[in-house]
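The complex appears here minus one protein chain, its other protein chains still in place.
And then chain A:
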């Protein structure tokens, strides 16, 4: 059940991101200066952590979505759903660890490193 709860929550998080993303990107049509100002406002560590959380949500949602497709269309899917969930979590960790190392280094060196 918790994989389903996680799938729902990450789904809503991604939806909210897309909504904001469409709004801020369409600002460029209104005025390029406003767009630049808004995008500039995102360049701080809190947004950097937010981006990390967003990628974490998307990666889980993507892998778990493949698991749900397998449950629905693969004959042995329901039988191996638990093993597949562990696979999803393992893939999630394998994807997230290198990403977080690189992403957080960039975020924090830009902010605190003074470049």
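We take it that a contact is a pair of C-beta atoms (placed from the backbone, for glycine too) under 8 Å apart; a residue touches a chain by one contact, two chains touch by 3 or more; residues count from 1.
Throughout what follows, contacts and distances are computed from a predicted model.
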UniProt name of the unshown chain, from "ABC-type quaternary amine transporter", "Ribose transport system permease protein", "Fumarate reductase iron-sulfur subunit" or "SCP2 domain-containing protein"?
"Fumarate reductase iron-sulfur subunit"
In the whole complex, of A:13, A:28, A:71 or A:96, the residue touching the missing chain would be A:71
Looking beyond the chains shown, say which of A:21, A:43, A:79 or A:102 touches the absent one.
A:79
For the chain that got dropped from the picture, name the residues of chain A it touches.
1, 3-4, 68, 71-73, 77-79, 81-82
